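Right, I'll just put the structure down here and ask away after.
With one protein chain held back, the other chains of the complex are shown just where they sit.
Naming follows writing order (A and B), and every chain is counted from residue 1.
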Amino acid sequence: MKIFSLRYPLSLTLPHKRGRNFRNIFERIVRLLLWLAAATSVVITLSIIFSVLIEAIKFFQLVPISDFLFGLEWSPQLALRVDQAGSSGAFGAVPLFLGTLLITLVAMAVAIPIGLFSAIYLSEYARRSTRNILKPMLEILAGIPTVVYGYFAILLVAPALQKAGASFGLDIASESALAAGLVMGIMIIPFVLSLSDDIISAVPKSLRDASYALGVTPSETIKKVVLPAALPGVMGAVLLAVSRAIGETMIVVMAAGLAAHLTFNPLQSVTTVTVQIVSLLVGDQSFDSPKTLAAFALGLTLFCITLALNVLALMIVRKYREKYE
Amino acid sequence: MNRLDKRLRAEKRFRFYGQFALGLAVAMLALLVGSIVVRGASGFTQTQVRLPIAFDPMTLQLPPGSDAADASVSSYQLLAQASLKAMFPEVTDHHELRDAYHLISGNSGAVLKPVLVRHPGLLGQTKNVWLPLASDADLYVKDGMPEHTPGGYSKLNDKQIVWLKTLQQKNLLRSAFNRSFFTQGDSRSPERAGFLAAMTGSALTLIICLLVAFPLGVMTAVYLEEFARKGHFVDLIEVNINNLAAVPSIVFGLLGLAVYINVMGLPRSSALVGGMTLAMMILPVIIISTRAGLSSIPGSIRDAARALGASPLQVVWHHALPLAMPGIMTGTILGMARAIGETAPLLMIGMVAFVADVPTGFTTPTTVMPVQIYLWASSPETGFSEKTAAGIMVLLVLLLAMNALAIFLRKRFEVRW
Partner (left out) sequence: MAKISAHNINVFYGAKQALFEVSLDIPANSVTALIGPSGCGKSTFLRCINRMNDTIEGCHVEGSIIVDGKNINAPEQDVVQLRSWIGMVFQKPNPFPKSIYDNVAYGPRIHRMAKNKSELDAIVGESLERAGLWGEVKDRLQDPGTSLSGGQQQRLCIARTLAVNPEIILMDEPCSALDPIATARIEELITDLQEHFTIVIVTHSMHQAARISQQTCFFHLGRIVETGATSKLFTSPQHQQTQDYITGRYG
């Protein structure tokens, strides 16, 4: 039985009696405002889901969801007549999913080894002074806007890759998945580095000490003791990095292609979900045209996938935390 | 012993991998920044040519006694062209003359007009004026005026190159600081393209973003940290905040499009909508850093205040918030730093149009720095490349300053409990 309550003012003997009624009312109003502010975050999430869902549903009334999720041809320009949309199957998003996947894979192939090994070196080997200089420097990489990376891709990386490919007799597209993935990987390095560093540092010193005391070298300790202990956390970090890569827009808008080729060859040009969202919505069209609606359908897919990845990552990390606390 | 050797060698190798990875990461950072600085440095300079300009009232179509401002900018352009013609008297062919005229910027008239307006006595006189070159000529000179036009990029023909070299030999060319980069908005001609509209737009958008996100974020954090009782509602809010923090930025753009523009009918491409969209994106950052600041305050301070008869609100307002303020400020600045570089959500709400005018309010069509960079990067004209890099440099310097400020605040006001 709860007895305490702060609700009612009281008649009392101290001078500021009248003030207190006012103060109580004032406090209740302020509390209400604070509660409303907190509820806003829920409202925002609901609005996102709601607004994207409504438009996506409108889209799925024009194009069946199975065509969208499993169709192999993406050419929204053709499907300008509503009656054409469903039948020609021009809103099949598989090339987009594959393109996104390809670029993400390239990016992960770059970011994870470099990020993880750098984190290992910084937390296990590097001197304090080195670490204090390099870690902030690499965190600067994290703060660089993605449009800068996109420009870097078209300025340097894509042409360089093309030339390098030509000298090996390979035909690398100017908007290859390799170029886009490479730059995206660079962008994700600080993310992986920072997360891995936190996770590795969280492994208790006592474990390392026990290993060293047995005459095990640092690298063996890392490989056999620290990393296995940190593994769930690292996996969570990888999932989060993948989620970040999938949701990234500007790098791919600038460095990847617009045409939806169905290929797994990184030397060719592919397009991604985010590129298509931008391309479909940029420019003046009526809000209800199938192109706009398709963008929302893609947005819904993106939202769901990144949400799922993040929840999964969180669950894995949480499970990991339980082990030490 | 053999086994030990192998293990020690494996150790060395492993350590090397770590150093290599780290070196690679640092090298990429250096390459990124370096290539942009190299490309962008020239964006801050402008090649100019000194021409004697005869302020002829007949060309300007100004009757005697009228104001210099009455003449149109294009007629001032004719003055510049006349001067060029006089510089190369041997050129008579109509097409060749036009090629000569294309050496100077098509906006030279806009440079000349203020000169006469400020010194009306010049009417009928001749004065030497430094005028900017057109983009192709500008780039060619910046490139060091190589003998043959490098394959593809320069659209100058041989005659134009000869003329430029002549001007060079007569010491009539100079490289000057490109003030127009900071005083002009975007332009179709690369040599006149400026960053001011984007910078102003960014400032306006950030103001709105701050006005929305800061109160909402701090109030939410205060509620969660000081007043909320454990329960489903609080858990729901916390889950929500964590999810929002991980949503890709482009989805916020979709939200802005669907709700602010379509449902609420707010103006497209305005700082208002842009700011509100970005505010939702950085809300989790502010909430999380405010909560961290509040929870780092030891309970003993709160107990002391409560024991003296302070109400919960007084405890927060008099003690918790002031003490948490450095952390809140740091978090807010970092949130702003993220918002200033965001492009995708703003593209969604319509900031793709060519905006040349500096925005005057929160509801006029605006562009922001990263969008301007994106538009320039996508432009076919070669002259925009250096502008893109220059714009990136400005943005990066700004970001560096903001991060430095955040770190300074954190160090300066860090209280050790």
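Criterion: a residue touches a chain if its C-beta (ideal position, glycine included) is under 8 Å from a C-beta of that chain, and two chains touch if they have at least 3 such contacts.
It should be emphasised that the depicted structure is a prediction, and the values quoted were computed from it without experimental measurement.
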{"item": "Listed residues B:62, B:79, B:251 or B:305, member touching the removed chain", "value": "B:305"}
{"item": "From B:188, B:318 or B:411, residue that would touch the chain that is not displayed", "value": "B:318"}
{"item": "Those residues of subunit B which, in the complete complex, touch the missing chain", "value": "229-230, 298, 300-311, 314, 318-319, 323, 415"}
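Definition applied: only the chains that are shown with their structure count from here on.
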{"item": "Where subunit A and subunit B are represented by their mean Cα positions, the distance between them in whole Å", "value": "24"}
{"item": "Interfacial residue positions of subunit A with respect to subunit B in the complex", "value": "23, 27, 30-31, 33-35, 37-42, 44-45, 47-48, 51-52, 54-55, 113-118, 120-122, 124-126, 134, 137-138, 140-141, 143-152, 154-156, 186, 189-190, 193, 217-220, 222-223, 240, 243-244, 246-250, 253-254, 274, 277-278, 281-283, 287, 295-296, 299, 302-303, 306-307, 310, 314"}
{"item": "Parts of subunit B lying in touch with subunit A, wherever the complex brings them together", "value": "7-8, 10-11, 13-15, 17-22, 24-26, 28-29, 31-32, 35-36, 39, 215-216, 219-220, 222-224, 227-228, 236-237, 240-244, 246-252, 254-255, 257-259, 262-263, 280, 283-284, 287, 311-313, 337-338, 340-344, 347-348, 352, 370, 373-374, 377-378, 385, 388-389, 392, 395-396, 399-400, 403"}
